[in-house]
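Heads up, the thing below is written out as structure tokens.
Complex shown without one protein chain; remaining protein chains in place.
Let's turn to chain A:
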Amino acid sequence: MSLWSRISNAVHGSRLNREIEEELQSHIEEAVASGRDPREARRAFGSALRAREASHSVRVTGWLESLLADLRFGWRQLCRNKVASAAAVLSLALGIGSCVGAFRLIDALLWRPLPIANSSNLYVLSRQMTGLYGKPTEDSYWATPDFNLMRDAVKEQADLIAISDADRTDITFSTDDDMEKAHVAYVSGNMFPVFGLEPAIGRLLAPADDRSAAASPYAVLSWEYWNHRFGRDPRVLGRPLHIGDQTFQIIGIGPRDFTGTETGTVSDIFLPLGMNDLSTRAGVSWHHTFLMLKPGINPSTALDPLRQHLSAISHAFEANCATCFRGVPQATIDRLLNKKLVFHPAGAGISDLQKDYRRLLGVLGLLVALVLLIACVNVSNMMTSQAAARSHEMALRISIGAGRRRLVQLILCQSALLAFLASVVGAFFAAWSAPFVLSLVNPPDNPARLALPADWRVLGFGFGLMILVVLLLGLLPALRASAVRPIAVLKGGADPHSRRRLMRGSIALQVAFCVLVLFLSSLFVAAFQRLQNRPLGFSTDRLLLLETVAGKGQLPVVWNQTAEVLRAVPGVDSVAISGWPLLGRIQINNDISINGAPPSPTPAWFLNVSPGWLSTMKIPLVSGRDFSQEDTSLKAAIVNETFARIFFPGQDPIGRTFARGVNQPLNKIVGVTADTPYHDLREPSRPVFYVPLDEIDADSATGPVRFATFVIHTDSQNPLALTATLRQLIAQRHNGLRVSNVTTELDLVRDQTVRERLLATLAAFFAAVALLLAGIGLYAVLNYSVLQRSREIGIRIAIGASRAGIVRLVTFDAFLMIALGGCAGIALGFGAARYIASFFYQVKATDAEMLALPACAILVTALIATLPAVLRALSTDPTEILRAE
């Protein structure tokens, strides 16, 4: 109560003073009424002011009262320069908001622990090895039989958990017709219990569900999926769920927060590992393996023995695996067996999104931090110049006995006010920007999904950032102000150079940060442009792709008939079929054997295509011919130029043969095409060969085709306009073919550049902001220094200095600092660029144009920013200045 009344008294200080005054008056009246002399009664009190002070000080918390007074004073200072203060608040808000927004993304993707028990004890197993072309690579996928051996071997110390990627899968809940997509993950039965998860309703998968293949057709839905797909209807339990030709029964709903271990993807449905056909195959690595230490096991001592034990088991398994390496050359086997098993902490989940965006987010964090620093330097400059303008006031305060601590507090209060206002505005910016940036990571069929809660982690970061900004802003001006020597100031200006030194330093600092941002941004933008303008070798114009599935498969003749039907639709120009689209997610390679020799160390990638696919894609033939309908029996093949160069150097490949692995039938080359990117826009061309869609196997029979893509060239600019018609046509034929996914070739190409586009967009935005802020800062500093030196300039003009001399006087220092800062920024930029060189498609940091762009931008900005100051200096009227002195 007492503390509260003191606080409230501090807030209502003037009321308190009135009350004390009134009480003293009433005392004097009483005294007079009881017969004392009024003058004597008043004298007995001594100084009324002192009595009031003494009473006042016991009834308030002194520091709070002085703090409030300082805040009020600071607020009035801010209000005095409304425009400058608003600019300061806005630029800080942009910096703080961007930082908090970037933190939200980084935290959500990389740091936030999974909502499971003991997430800090969770690791993921992967193997470091030498990949194709001798590059080091890491394989994080495991075969289920191998997993089972490892799990049983270490079950005393740790639980091993198998979790597959949450793949976007076609599912149906009732009839075949309404097919939908959901992210389906196969998990070992111990996942839910080891993670300490409880069902929302029903039951979760248990170790008993790991029984032999196909014995546990049960499905668990995630809470999130249950919520948005079924509106939390409890009757969903027991309903069937069809995937391909399998039927599962829904037995339970997972806990509310758990959306799987793949950060950035929400797992909708969990199925038992054993229900996937792949789980019996020793040669297929398809799921991740997690390791959770048992309680009471010390990670620092237990992990390495565990790693060696698991490594030995896995190595023995692969060495014995009879089916793993059939027909693979010994060198490749040696390479594949030479692996090092490693553990990575997985408490925050693991995903490709993390791998792809970890460095990008690092760069983003750097950019926003730099923008915040530039804004801080600006505002700090503003406060320094204000403090300089108030140096008389400060000197006066000190000479009448203000403590230095109070002066520091006074200025820190003002910077705290600024930082607080900026944080409030910045919070709104962060609330909007983080989801917005996330929404830009949006390949249409697999947009990134992250929970971005504004919880204590984000608030704590925001608060810490605010404190940091307060210190950055206020500390320097505060220390300078408190170091004021009253005598020197009241005498009329102390060492004028010290202030100028500080200003010069701030120019250099700001320019360095700004050039760094500009330099990195120009690299990102150039890399994006080069990637986007990369010659494709095919045309994406008006190409519609219908990715189609056919249950257990349909004969090629049925696929061709369907294509024929599509060709008849008005608006369709041509139709071809390929196994999968170029630049899609699928890539398959074969070892290539020439003339029965062992396969070369480089594999080649292939694609099944129908006749006419090349012309529909507008891929030019270099020599030879396209497929015809009769090529199936001939086992014809078409290869690209890279294939020809690698496998038939210096020869004409037409008419030659190759085999897809040792002891396989021969394929005869009938044509050579130009190179096109196959899977990734950034890669150099791969060797690729095309074979007919209806290729025959060793028994001269064509097998069923389970999935393929109709490639449709349309008349209209928007190929998607035809989707509904074509989809309906295919469904009406009732031949088992169903459209699973609709996209355009243009979208697939765009998806390849999502990351680069995101980075280029953000970098360009921050570069513009940094340039603007640096320009404003430069303007303010120069303008202020001209104001400060107006006396000197006036005298110089009066004694006959030339205009050029005045301009040099005003700008020489600034441009020297700009040059210094620019060099420092470029040097920092080289360092940073090395760390992220992998982002720069065909762009080198040392390219002349990459250096020229930021240099020109900063120079132009500097010229514009110095112009007003130069004009002001030139228009100085010496008589006026000297008269004022």
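The rule is simple: a contact is a pair of C-beta atoms (placed from the backbone, for glycine too) under 8 Å apart; a residue touches a chain by one contact, two chains touch by 3 or more; residues count from 1.
Note that contacts and distances are computed from a predicted model.
S.K.: According to its UniProt record, what is the protein name of the omitted chain, chosen from "Coenzyme F420-reducing hydrogenase delta subunit", "PadR family transcriptional regulator", "Dimethyl sulfoxide reductase anchor subunit" or "Sugar phosphate isomerase/epimerase"?
M.R.: "PadR family transcriptional regulator"
S.K.: Based on the whole complex, identify which of A:44, A:424, A:467 or A:721 touches the chain you can't see.
M.R.: Within the whole complex, the residue contacting the unshown chain is A:44.
S.K.: Considering the whole complex, which of A:22, A:304 or A:715 touches the chain not shown?
M.R.: Touches the omitted chain: A:22.
S.K.: When the complex is taken as a whole, what residues of chain A touch the one chain not shown?
M.R.: 1-2, 5-6, 19-20, 22-27, 29-31, 34, 44-46, 50-51, 54-55, 58-59
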